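Remarks on the structure that follows.
The complex appears here minus one protein chain, its other protein chains still in place.
After this line comes chain A, so read on.
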Amino acid sequence: MRFDDLLASVGGTPLVGLPRLSAALGSPDVRIWAKLEDRSPTGSIKDRPALRMIEMAEGEGRLTPGCTILEPTSGNTGISLAMAAKLKGYRLVCVMPENTSEERRQLLRMWGAEIISSPAAGGSNEAVRVAKVVAAEHPDWVMLYQYGNPANSLAHYESTGPELLADLPEITHFVAGLGTTGTLMGVGRFFREHKSEVRIVAAEPRYGELVYGLRNLDEGFVPELYDAALIDTRFSVGPRDAVRRVRELLELEGIFAGISTGAILHAALGQGAKAAKAGERAEIAFVVCDAGWKYLSTGAYEGTVDAAEERLEGQLWA
């Protein structure tokens, strides 16, 4: 495969079977497939929406050479934007919760992004709130705002969805993480239009209590992109199951994934077990959002699961 530059190579990730994890479900008619988004230029699925958001803003004339981009991000979107901004000549300012891994901060700085830290309590909610304040102070900066930007889900509608259908025409389930909701909304809408029987399953990380430390319920947050009609079910997955599954993925299939992928795999295996029990055929594709490198310092991959779970308490691990 040959591309004009790194940005042109975004997308087109491999879909690989997981024969050992599938066999453990006990039915030859149930198979699990991993979409390896860690094989993206900056190592995460966020390269797709980041590039699409920049291109759309350029097309609309909102982004012009020399502009400053502002974005609230817990990491991966910021890293993708930083790479694209560097190649395209934009300055990038990220608002990031302070309870995110040090690797993510280093990567952002490496690609030239400036970081404004937001308080740990409240997690990404707080980053969104701080970014809105900063945006009001700098009206000339362009906030792409992944939580409400249609280009985020459009990237998946245009690329991730069609790639899955081409590689796995017999697909019955799609399972992905629920953060900005962009992946599920884009792929969900694609399948609703092209193969409506595909079940769209959301896996949502359940963090420690600190992250839910709102002052009142009205400070809660649902991304503007979210449309519940585009998914069929939604599971909350805690750090214990995420760690257990991410280790199984490495142990049985050799895939070294980030912690949030463990949560997604947990939901995918749940769907697989359900289909096997009901004697139904299932071809389940799930997203490997990123690899594990950025999370080594969290201690998720070593020692007992109990100790790993404890270390993740209070961290934004997805």
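What we mean here is this: contacts are C-beta pairs under 8 Å (C-beta built on N, C-alpha and C of every residue); 3 or more make two chains touch, one makes a residue touch a chain; residues count from 1.
Simple rule for what comes next: contacts and distances are computed from a predicted model.
Hidden from the displayed complex is a chain whose UniProt protein name, among "MoaD/ThiS family protein", "Carbohydrate ABC transporter substrate-binding protein (CUT1 family)", "GntR family transcriptional regulator" or "ABC-2 type transport system permease protein", is "MoaD/ThiS family protein".
The omitted chain makes contact with just one of the residues A:111, A:174, A:190 or A:235: A:235. The missing chain, though absent from the display, is touched by one residue of A:40, A:74 or A:315; that residue is A:74.
One of A:101, A:124 or A:298 touches the chain omitted from the figure, and that residue is A:124.
The chain that is not drawn here is touched, among residues A:168, A:211 or A:275, by A:211. Considering A:43, A:223 or A:258, the position touching the chain not shown turns out to be A:223 (whole complex). Residues touching the missing chain, restricted to chain A, are 73-74, 77, 122-125, 127-128, 146-147, 177-180, 182, 202, 204-207, 209, 211-223, 228, 231-237, 318 (touch as defined at the top).
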